Structure formats: C-alpha cells, structure tokens
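Quick one: structure below, then a few questions.
All protein chains of the complex are present and in place, except for one that has been dropped.
Just so it is clear, A and B label the chains in written order, and each chain counts residues from 1 on its own.
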Amino acid sequence: MNAPAKPKLKVATTSLAGCFGCHMSFLDIDERILELMKLVEFDRSPITDIKHCGPCDIGIIEGGLCNAENVHVLREFRANCKILIAMGACAVNGGLPAQRNHLSLPLILEEVYHAQHGLVDGFIPNDPELPLPLDKVHPIHEVVKVDYFIPGCPPSGDAIWKVLTDLLAGREPELGHGLIHYD
Amino acid sequence: MSQDKSFTLDGKTVPYQEGQTIIQAAMAAGHYIPHLCFNPEFKPHGSCKLCTVKANGRQTASCTQQAQPGMVVESDINELNDERRVLLQMLFVEGNHFCPSCEKSGNCQLQATAYELDMMSPHFDQFFPDRPVDASHAEYLLDFNRCILCSLCVRASRDVDGKNVFALSGRGIKSHLIVNAKSGHLADTDFSGSDKAAHVCPVGVILKKRVGFSVPIGQRTFDAQPISATPHPKVKGA
Partner (left out) sequence: MMTSQTNVHAEYLNPILARRQHNPNDLLQILREAQEQHGYIHTDAIDYLSLELKLPRAKIEGVAGFYSFLYLQPRGEYRVLFSDNITDRMLGNMELLENMCAQLWVEPGKVSEDGLLSIETTSCTGLCDQGPALLVNNIAINRLTPARVSSICELIRERVPLSAWPQEFFAIEDNIRRKDILLGSDFKSGAALSALFQRGADATLQEIKTSKLRGRGGAGFSTGMKWEFCRNAAGDAHYVVCNADEGEPGTFKDRVLLNGYADMVFEGMTLCARVVGAKQGFLYLRGEYRYLLDHLQAVLQRRRQQTLLGTSILGEAGFDFDIEIHLGAGAYVCGEESALIESLEGKRGTPRNRPPFPVTNGYLDRPTVVNNVETFASASLIALNGGAWYAGIGTETSSGTKILSVSGDCERPGLYEYPFGVTVAQVLAECGARDTQAVQVSGASGVCVSADEFERRIAFEDIPTAGAFMVFGQQRDMFEVARNFVHFFAHESCGFCTPCRVGTSLLSNMMDKLANGHGSPYDFAEIEKLNGLLQSTSHCGLGHAACNPVLDTIAKFRPAYEKRLAHKDFVPAFDLDAALSQARQMTGRDDTGAHLERSHESR
C-alpha cells in the first residue's frame, strides 16, 4: 500500500433491494478496516448514518432496484460518485429479489395484501410516504452506468478488500480464482 | 512417410490422431480450451462457440475443426477471451442463473468457465425469461431456467441410453428443451437416474432431488481449483 500521505478518499455505501449481507461481509475484512480507515473516510453509509450522498470518489451499491426509492438513491450515488461499484449478486444481476420477475406485480400485490390466508380486510398500502414497487426488479447496471462489479452472494470480505485496495492503489481490480464467486 | 501429426496451440506442440478435432487433441494432451457444449464422451456439436480459436488466423469452433498438420492455433489470447466472455454473458442473461439457490453451484461448468474468464457482470440487460420447473419425477428435478441449450442431455439420451427423453423445440431465442411425454412432464417419460442423460448436464437443469448441500458451497469441484486445471475424468493427461 502507498504511504498514507495523500488526502483520504471519500467512500459512500448503501443497500438498495438487498439484505445487508454484503455490508456484513464488508465487515468481514475485520481488523483491516483500521488500515482502510487510514485511506478513506465514509460519506453516506450505514456506518456513518449520513442520509444523503455528497461528492465522493467511490460509491458502493448493494442490492438491485425494486422500487422508486432505490432508483432515487442509485441516481444520487451515480451523480455524486466518480467510481460506482455494484457489490453482490442483487446489484449485479438482480439476485434474490429478482426471483419475483416471472410473476406479475399486480398478482404479487393481490396475493400479499388481499388473497393470502389469514388476511382480514387487507388493502394494498397507498401512503404517499411509501415508495412504489417497479414492475420488475433490475440489476443496477440496467439503469445507470456502473464502473466495477464484485459478484457473490455475498462477495467475501477478502474479495471486497481486494477490489478496494486495487482501486486505492490505482490498479485495475482483479479477483481471480477463489475470490470470484457467484454464490 | 509419416507426416508430422501435430499442431501448435499457443506455441505448444500438440500431437493428434487422424480425425481428431483441435479440442479433442488439446484435451488429450492436457490443455484447456474453454467449452460448454463439448464433452469428450460425445460427438462434437459446435453450438456454444466458447471453444472458438484462431486456426491459421481464421476463427473457428475448435470442437468441430479437424486438426491438421502444422496448424497454428491460438486460443488463450485476449481477443478470444474477450469474445468468450461476451458469449458467457449472453448465456447468463438469456436464462435465469441465480447461483446462490442452485445446487450445481461450484460444480457448474458455466459458472466455472465464467470464473476462468473473469466474468464480473452479465453486462447486458437480463431477459428474465419465464421458464418452468418440472418437479414431477420422483428422483430428479428439471429447472429449465438454467438451460443453455448445449443438447448434451438430448445426445446422451438418444445416442447412449437409446431413449430420446429430451429434445429441443422452438426456434431462435424461443428455443427450449422439452421431454418426451404428452404431458410435458419428466415423470411421464422413461427417464431413469441410471441414464447417461441424468449425468451430463453442464449446468443445473437436471438435478437429483434431496441431495442439497451434501458438500458445502465453497468446497465444491471448481471452488478447489479452476476449471482449466480440472481435466474431464474421461480424459487422460494433465
């Protein structure tokens, strides 16, 4: 690694239609987070609880797009981050949430809020506070340009560490056997 | 008067026997050329195009191209690996390949080949096709979401098992695998777990039921070593 004389890079992270598993995996870099903190500072992230992303060097997105809010957050990241990284299966290819894509959205809403066994007087929530679901779940590269991808469900802490340290060192990220995983 | 029966593959000399195709000779000599629809136990098919090489400068599928004396074959070069990666991305977006839920993960040739070629994303927009799952059979499951139309099961059932359990139907992007039953269900065919066809699927379409996670994810065939270092069990060499 370079000597930490340079100004710290700004990194933002978020989870869209994901399970936060990738963020948990991120924490699996364990004590290396101390080394990372010497090189970067976090903008919007579950670690900081900052609500909006400001100008950043690197944005890391977990999860795909299943509703309007996901799209707003993703666009905010794309507008503010020089480099955008899709982290994990859901961001890369839709992942688990996209397993609903072979069902029609009205059918799903009907089933969940009206037809399901045990529901009494069910109704589909219509509060303007709630983001509306998209008719299909999309991986993030279908909506904005994405610079790098870390596949995996979740990617290992080592894989995330490798991509970040490659980028911080100015190298093209490369995972190679053992780190590249789709499962 | 014997003519030298060898060609070069990325600069290495590869001997061959009359009638062998490039990939057959290369595999026998322990060299890896990416492939999916090719299986050394079967007649070459030539559909997936992953095994495309440059033979004397001309691009061709190495599974169907006969080896010729002195042929100069290039395979492991950026230009071809870039194209192969795009072919893989095509196969990934064409179907529904949700690896975390697939029992074949770690033993899957499609996945392992994508690892080998550093496929980091599907790149294209997903087609998210609506494909069925056939759980009718007592012992085996068919998950058509993962089918890459290599037709190995079709060939195995027809040529080895003498049964014709599987066939391709449709055309173009609507091509799909069907089974030999009026109901369309595997249970109504003469398919059996002892068929060759039950064991040739390079991806996770034809799966034995109730064997989930007997080997944990992370400890499976291609987790241990890359596919390029894992020779087909029926091939000597390497």
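Operating definition for what follows: a residue touches a chain if its C-beta (ideal position, glycine included) is under 8 Å from a C-beta of that chain, and two chains touch if they have at least 3 such contacts.
Note that the structure is predicted; figures quoted are calculated from it, not measured.
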Shown chains touched by the chain that is not drawn here: A, B
Which residue of A:28, A:41 or A:142 touches the chain not shown here: A:142
Candidates B:14, B:93, B:120 or B:201 - the one touching the absent chain: B:93
Positions on subunit A where the hidden chain makes contact: 68, 71, 75, 79, 104-106, 109, 124-126, 128-129, 131-136, 138, 142-145
Positions on subunit B where the hidden chain makes contact: 44, 46-50, 52, 59, 61, 64, 83, 86-87, 90-91, 93-94, 124-125, 127, 148-149, 164-175, 178-182
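By our rule, only the chains that are shown with their structure count from here on.
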Subunit B partner contacts - residues on subunit A that touch it in the complex: 86, 89, 92-96, 98-99, 101-102, 136, 138-139, 141-142, 146, 148-151, 153, 174-178, 180-183
For the subunit B and subunit A complex, residues of the former touching the latter: 92, 96-102, 105-106, 111, 114-116, 118, 120-123, 125-126, 128-131, 217, 223, 225-226
